[in-house]
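Got a structure for you, questions after.
With one protein chain removed, the remaining protein chains of the complex are shown where they sit.
And then chain A:
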Amino acid sequence: MAEALGVVAESLAGDRARAARTVLDQVVLPGEELLLPEQEDAEGPGGAGERPLRLNAGTRSRGRVVCGPGLRRCGDRLLVTKCGRLRHKEPGGSSGGGVYWVDSQQKRYVPVKGDHVIGIVTAKSGDIFKVDVGGSEPASLSYLAFEGATKRNRPNVQVGDLIYGQFVVANKDMEPEMVCIDSCGRASGMGVIGQDGLLFKVTLGLIRKLLAPDCEILQEVGKLYPLEIVFGMNGRIWVKAKTIQQTLILANILEACEHMTADQRKQIFSRLAES
């Protein structure tokens, strides 16, 4: 960590934009500018030395680069706006360029379109419900945005219910709107979350870590006892197991596993499996 910071301080003092390629998986700080791969060749050290002959000259062959959370476009460079590690994902298919983003940690959620979140119904006014999602303002949810809902057949939603839905409108200028239905009109798991269970809040980074495809924590948790979990991208997790004690154990594990090493985790799980 100390070396990484030293390198960063040096580059900031020199006020030179670094190539994104060289900084992958390293800590970046807000205010840094990053060059995309095609540009750094042109701005290389003085242009001395061999310049590789490229058959497809010109920037049009690059394809679109997507700058994800934590980065912004600044001319034709990327400007870092959050501190964290820079990540890159290669383009899978035809979409060229790949995705760059900053893996940062925060507890405060900002609504983003397309995210699945857990919300709490706080008010019912006319045709819409006001749902608290942890953002700056409550999201609105229309009563028609449930599967099989019509004007006569209203969904059974009360104040205080938990809702799992996704955002259709979420930007800084408008009130966020969410729905419990996907683009085909099916619920696909969204809607009111059932009775009992426990809702608690964790950091956003932990949610993403738990939802990663190869997460060991979830696999180990799944072996303990029958349970049900719902993850909301706004940092909220709802768990339910057969008894209250099991539910509480589960909640404690999920909250604590953020700061535990793999060994500590395995110890705890083995102790639990015994008891």
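FYI, a contact is a pair of C-beta atoms (placed from the backbone, for glycine too) under 8 Å apart; a residue touches a chain by one contact, two chains touch by 3 or more; residues count from 1.
Assume contacts and distances are computed from a predicted model.
Of "glutathione transferase", "M-phase phosphoprotein 6", "phosphatidylinositol N-acetylglucosaminyltransferase" or "Exostosin GT47 domain-containing protein", only "M-phase phosphoprotein 6" is the UniProt protein name of the chain excluded from the display. Only one residue from A:Ala19, A:Val112 or A:Leu198 touches the chain missing from this view: A:Val112.
Touch with the hidden chain on the side of chain A covers residues 36, 59, 62-69, 71-73, 75-76, 78, 87, 89, 92-93, 97, 99, 101, 110, 112-116, 164, 188-189, 208, 211-213, 215, 218, 221-223, 225-233, 240-242.
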